[in-house]
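One structure, as C-alpha cells, below. Some questions next.
Every protein chain but one is kept in place in this view of the complex.
Just so it is clear, A and B label the chains in written order, and each chain counts residues from 1 on its own.
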Amino acid sequence: MRRPPIYGLLAEFDTPTELVTAARKARAEGYRVMDAYSPFPIEELAEALHFHDRRLPLVVLLGGLFGGVAGYALEYWTSVIDYPLNVGGRPLHSWPAFIPVTFETTVLCAALSAVLGMLALNGLPMPYHPVFNVPRFALASRDQFFLCIEATDPHFDRVITRRFLERLDPLSVSEVDH
Amino acid sequence: MPQVFHRSTNTFSRVSIFGALFFIAGATYGLALINRSAYVTEAGVAREQPIQFSHRHHAGELGIDCRYCHTTVERTASAGMPATQTCMNCHAQIWVESPMLEPVRASYRTDTSIRWARVHDLPDYVYFNHSIHVQKGIGCATCHGRVDRMNLTWQEASLQMEWCLDCHRAPERYVRPRAEVFNMAWEPPSNQLEVGRELVHEYKIQSLTDCYTCHR
Partner (left out) sequence: MSLPVIEARRDRRPPIIAPGHTFETVTDRISRVVLRRGTPRGWIVGFALSFSLMMVLFYATAVLLFRGIGVWGINIPVAWGFDIVNFVWWIGIGHAGTLISAILLLLKQEWRTSINRFAEAMTLFAVACAGLYPVLHLGRPWLAYWLFPYPNTMSMWPQFRSPLIWDVFAVSTYLTVSLLFWFVGLIPDFATLRDRSASRVGRATYGMLAMGWRGSAQHWHRYETAYLLLAGLATPLVVSVHTIVSFDFAVSVIPGWHATILPPYFVAGAIYSGFAMVMTLAIPIRKFYGLEDFITMRHLDNMARVMLATGLIVAYGYMMETFMAWYGGNPYESFMVLNRFSGPYWPQYWLLITCNVILPQVLWFKRLRTSIPALFGVSLIVNLGMWLERYIIIVVSLHRDFLPSSWGMYAGTIYDWSMLFGSMGLFLTLLFLFIRYLPMISIFEMRTLVPGAHVEEEAP
C-alpha cells in the first residue's frame, strides 16, 4: 500500500462532550481508523470509538501466575533439592514458610507485567508521533480535545473528510503531516 | 510545537530500552565470570618462588613421595612444609655448587627459614584438615592437580566454597581407595560412582555439609 500524502485530519474541540459526540458521528459516518486525544481519561470515548482491548488483564494474570510459580519453584528447588539444610529438624519442604515470598514474587511480576504490558500494547515509548506536528496539539495535555481521522481509513478523502469534520463545529481542523 | 523529538528517537528509545536489558544481563553474567576467573581466584597461575623449585623434577621425574617433604599430611591439619634440612639431605651431596641453590645453602648456614610464597591460602574463617581427607581416601591430585607435572607450582582449583561443596555434597564422585591416595597418576574407574558409594560406606564418610564442618 502506498503511503498517503498526509497522516490524517485533526479536529479540535473545547469540551469532552463535544469530542464524544464527534467521535460517535464519525463512527456513524463510516470512519473506522481514527483516534481521539484528551487531557484526561474519558470513559465514554473508548465506547464511542468501539475500542475494546481485553489483553492487558490477561497479560497481568499470566505475569502473576509466572511470578507465583517461579517464586515457589525457586524456594522448593533451593531448599529441598540444591541446598537442603537441617534447621532444628523442620521439614525441608516447609510450605507455610514459603508463602510470603511466593506472594511477593506474584505481586512483583504481576505489577511489572501490568506496566510493561500497558506500555508495549500502547506502542510506547514513541517520542515522535505525527500528531505532534500540529502546533495546537500542545493543548491536548492541558484543556483541549482532539479527534484525528487517519488517512489510512478507506473512506478518507482530504476534501470530503475535512468538510465532514467542519460540520461538527470544531474550533479548528488541521492537516497532520507525517 | 509539541514535536520535541526527531523521528529516529522512536527506534532509538526502543533499542536503548531493549539494549539496556541485554546490557544488564550481559554485565551480570560477565561479573559472575570474572568472579570465577583466575583473575580473582588465582587458580592456574604459577607462583614465583625465591628458589625455582620444580615439583615436576622432584616428584615426577625422580619419583620422590609427597610425604618425604610434606611429612605431617597423614597426621595433622597442615601437610607441613619441609625444613631446609630436608633439602640438604640430598643437596649436601648433589648440585652442591649450583648457583640456583645458593638461597638454600644460605638458609642452612644462617639458620633462617626459606620464605616460600604460599600457593594455597584458605581464608582464616575456614578450618581445613589434611589428615582427615587423606584418611578418607581423597587423593592429593584430586585437589592439587598433577603436581608431578608442574615446574613452578600453581593452585589447581578455585578454592571457592562451591568447589569444596561440589565434593562435600557427593563425595562418591571423587573418593578413591586409600592405597591410591598418593598415586599421582590414578584415574577414576569407569564405574566410579558404584565404587565410590562402597568406599563412602566402608570409610564411614558422613554428611559433610553442616556449616560447622568448616566454619568453627
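For this structure, a couple of remarks:
Definition applied: a residue touches a chain if its C-beta (ideal position, glycine included) is under 8 Å from a C-beta of that chain, and two chains touch if they have at least 3 such contacts.
As the structure is a computational prediction, the values presented were derived from the model and not from experiment.
Of the listed residues B:5, B:128, B:182 or B:203, the one in contact with the hidden chain in the full complex is B:5. Listed by residue number, the positions of chain B touching the unshown chain are 2, 4-5, 10, 13, 32, 35-36, 158, 160-162, 165-166. The set of chain A residues touching the chain not shown comprises 15-17, 20-21, 23, 35-46, 49, 51, 53, 56-57, 60, 64, 74-75, 78-79, 82-83, 85, 87, 90, 94, 97-98, 100-101, 103-105, 107-108, 110-112, 114-115, 117-119, 121-122, 124-129, 131-132, 137-143.
Everything that follows uses one rule, which is that only the chains that are shown with their structure count from here on.
Centre-to-centre, using mean CA coordinates, chain A is 57 Å away from chain B. Chain contact summary for the complex, chain A toward chain B: residues 85-86, 125-128, 132-133, 135, 137-138, 140-141. Put simply, chain B touches chain A in their complex at residues 1-10, 13-14, 17, 209-210.
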